[in-house]
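Note that one protein chain of the assembly has been removed; the remaining protein chains are unaltered in position.
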Amino acid sequence: MRPSPARTASALADAVRSGSTTAAAVVEESLAAIAHGDGEVHAFVTVLADDARRQAAEVDRRVAAGEDPGPLAGVPVAVKDNLCTRGAPTTCGSRILEGWHPPYDATVVARLRQAGAVVVGKSNMDEFAMGSSTETSAFGPTRNPWDTSRVPGGSSGGSAAAVAAGFVPLALGSDTGGSIRQPAALCGVVGLKPTYGAVSRYGLVAFASSLDQVGPFATSVVDAALLFDVIGGHDPLDSTSLDRLPPRMASVVGDGVDGLSVGVLTEHLDGAAPDVVRRVHEAAEACAAAGASVEEVSVPEVRYGLSAYYLIAPAEASSNLARYDGVRFGLRVAADDVVAMNTATRTAGFGAEVKRRIMLGTYALSAGYVDAYYNQALRVRTLIAEAFATTYRRFDLLLGPTSPTTAFALGAKLEDPLAMYLSDVCTIPSNLAGHPAISVPFGTGDDGLPVGVQLMAPALAENTLLRAAAVVEAAAALVDGDGNAVGVEEQR
Amino acid sequence: MSGVPGHDGWELVVGLEVHCELKTATKLFCGCPNSFGDEPNTNVCPVCLGLPGSLPVLNQRAVELAMAIGTALHCDIRPSTFHRKNYFYPDMPKDYQISQYDEPINADGWLELPDGARVGIVRAHLEEDTGKTTHAGASGRIHGADYSLVDYNRSGVPLVEIVSAPDLRSPAQARSYAAELRAILVATGASDGKMEEGSMRVDANVSVRRAGSSELGTRCEIKNLNSLRSLAHAVEHEAQRQVEVLESGGVVRQETRHWDEDRGATVTLRSKEEAEDYRYFLEPDLVPVVPDDGWRSAVAEALPPMPAARRRKLGALFGDEPVEPGGARSDQVATVVDLGLDELVEAAVAEGVPAALALARTANEAATDADAARRLPLVSYVALLRMEATGELTATQVKTVLADLLRDGGGDPAELARERGFEALSSEAVAAMVADAIAAHPDEWGRYRSGEDKLTGFFTGAVMKASRGQADGKAVAAELARRRAEP
Partner (left out) sequence: MSATEGTPAGRLTRQEVAHVAMLARLHLDDEELDRFTGQLAVILDHAADVAALDLDGVPPTSHALSLANVLRADEPRPGLDRDEVLAGAPDVEDHRFRVPRILGEAP
């Protein structure tokens, strides 16, 4: 079933700012939709109804007082549960953080609040963002609003599902190897992974620090740009934050792709399902129709991305997740001595996938293996970055599928880690290179479930990326739900 | 001096690892105060508590103090990076330590000991300190404790770890190196050098080998060296232990040992087999530090003169009389430099006070309250020492007036001397007092005249008592000698 999305964030914010509706009314509508539909979808770990009502009242007060309530005035936003929210639970989908209330806000959360947005809840996720289906959450899986027997993708499946189900027009996720784009694709919404360093990581609970990036989910490209404008920009609390402020993106979205060159990445077509490949070709045709030059391009090095990623990300994770030791916060399982206490706490607090990755990462870094695995993976990272640099001398953008398939059934890959990891094969290279990439819904597959196409661009080329995304989005609107492209021919 | 005390035919090889807390206002990676002795867990934030989501941002002042240390130790100051050293321990909030590993900011330097020997500096790198653990239970120590309590105020305090080459050959030399390094750290302004507060901590790598051998023996690392004295003792005891093991046909095992001050021995902490696998990797939350020439030279230009240069400058005040290493005068020079009182000596000598006198008063008397002495107006100090040099005041009187000056933070020494009733006794007055003493003690005088020299003290004491301490002891002794020589 095609779910009906909420009104766009820009429309809602305009209505609140102009006084034609109130933030309180907008937020009540969102809370009612969650109350009605989240029992089935389970997009949220925590709904912050009281907090949301307080924030909405404050926005309305500012509007009434003639103050600027901010560009996202009264817009309900779902925040992935690995972003710290002061005084509100932040679980990362893990038992080990159950009951922990961070004493501070993540920079992106603080910027949301400053912009007048209202955080209505913390969205479900794979435990510590490790997963591609939101099934590894300790608090139960999220279901795909299009078909609740299917996964929403992951790890930001709660955020993607919350937007797809119409609970909220905007959500924040994090993307380490595709955790924004893949669930966006599987849920039929827009998801942007910005350039590494474009958005502050301060207050994002780390999975793999050199790859993690916070980004927006939205029902439209322009809404995604609007949210990116709010959360992006330099943060002195994050040493890896870029000090070049990105230009306002929302204003360039309509600029088109005339004169741009788009490469269709053949390596990403190779393993993808035929119905997904067909959609990618249609999106490429749409770009060509809008004036871009389009041709296929091969970047063989991206084939090594998955292996490199599944050594680098677990290695960093094994270190980032050491602090969950039962000493300062979160879960503690009592034992006679501190080593036994650490071990009992971690054994009880982490789920199987997190343990698997900690083990993999610890092994990849351990004496005798670090050169063969971890250091080798870092060299592959160089190869991929250099190959992209060469490719981007010829192309402004690359295009391909976001995910090799549409949403798969719950439980289908849970016991086969490698099959699950392969879900990220198209999204991982951008993380390794630190480049921006976006998933835009483009019709459905043979199963009637949404297909996402991925656009990739070099570092800090979000503006180009969003322009092309808007062109693809416009073409997608002319595609029917049965998997047949309509309108592309007519458009020509 | 070199060798293993009590064991001929063996050579001692020592390298020291010194951790020095930097005197910054804030911690290495966050804005929490770097302050010793505050209420537990009051100087903490998400970063130094290792809370999920927190990120480190490097303190510029800490980098510059590390560069200052590197400059003072003649190191190459290089582009550097931070790694994570992974190990679980409750005083380590993230369960990894951020430390410079294969690309330290300073490498390949040297330190010159007061005896002229040069000790290689392998590296001097930045890292973060841990929190502080208190052990509850009867012993108050880690072994036998029922449980422990952790305070993270110290967590994230900036440290520079200075690793020497294995160039030290005796316990005394190890001690001399640590003392000299401390003086350098204090002179750079990087550290207060307080070993008792843990702001300077020393570990020693000790091995022994047959004299004449060029191969290094198996080394043991000795921890818990809380003073220069315990450093020298621990090195000596450990060397003797190793020699005894080897002489009885055993092998020294590579291990970490703990110096037990009470027992005067080192005990095993852990063997190499138990060594951790730290799984070092580049810290992804930080970016490299790449000092350019401008930054390097700005740090170098801001550096005050180092102790060795200052000692040479003080030594030069003695002109042709060299300051013998290890002698009393050399100790006085070292004391003056350690306490930063060079200026007092130099100013006094510039105004005509004999160098020996200026050095002695500064190292012996001014040094008793060095903080006050450093604040003393030079003009007051110099005027006072001139009064002693010209014989206006006796040594005893000068010491009394100096104490007044230090107490008051300055003043006119002549005025203070008058208030104390100190007036230089004329030689006639001294002669009269000596005559009175002789008249009062005819028996003793007779024995003194017949050669019983030790009675000098008896008569001097009597004159001092009569003058209420104002007589100059040297003048009294001279008058006694003159009278004895009379026919």
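Some notes on this structure:
Here the chain labels run A and B in written order, and each chain numbers its own residues starting at 1.
Everything below uses one rule, namely that a contact is a pair of C-beta atoms (placed from the backbone, for glycine too) under 8 Å apart; a residue touches a chain by one contact, two chains touch by 3 or more.
Here the structure is a predicted model, which means the values were calculated and not measured.
Taking every chain of the complex into account, the chain not shown here touches A, B. Checked against the hidden chain, the listed residues B:216, B:290 or B:481 yield one contact partner: B:290.
Residue A:210 is the one among A:210, A:403, A:444 or A:464 that touches the chain missing from this view. The chain that is not drawn here is touched, among residues A:9, A:185 or A:311, by A:311.
When you scan B:20, B:49, B:341 or B:382 for touch with the missing chain, the hit is B:49.
By the touch definition given at the top, subunit A reaches the unshown chain through residues 100-101, 103-104, 196-197, 210, 236, 239-240, 242, 303-304, 306-308, 310-311, 318, 322, 325-332, 334-344, 346-347, 350, 355-356, 358-360, 362-363, 366-369, 371-373, 375-383, 385, 417-418, 421, 432-435, 459. Hidden from this view is one chain, which touches subunit B at 24-26, 30-33, 39-46, 49, 57-63, 79, 87-92, 130, 133-136, 142, 145-152, 223, 256, 258, 269-270, 275-277, 279, 281-282, 284, 286-290.
Operating definition for what follows: only the chains that are shown with their structure count from here on.
For this pair, subunit A with subunit B, the centres built from the Cα atoms lie 57 Å apart.
Remark: subunit B residues 46, 49-58, 84, 86, 88, 90, 93-96, 148, 150, 277, 279-281, 284-287 touch subunit A in the complex. Residues 82-84, 90, 92, 97, 100, 102-104, 106, 201-206, 208-210, 236-240, 315-316, 318-319, 322-323, 325, 327-329, 338-339, 342, 362, 365-367, 370, 374 of subunit A are the ones touching subunit B in the complex.
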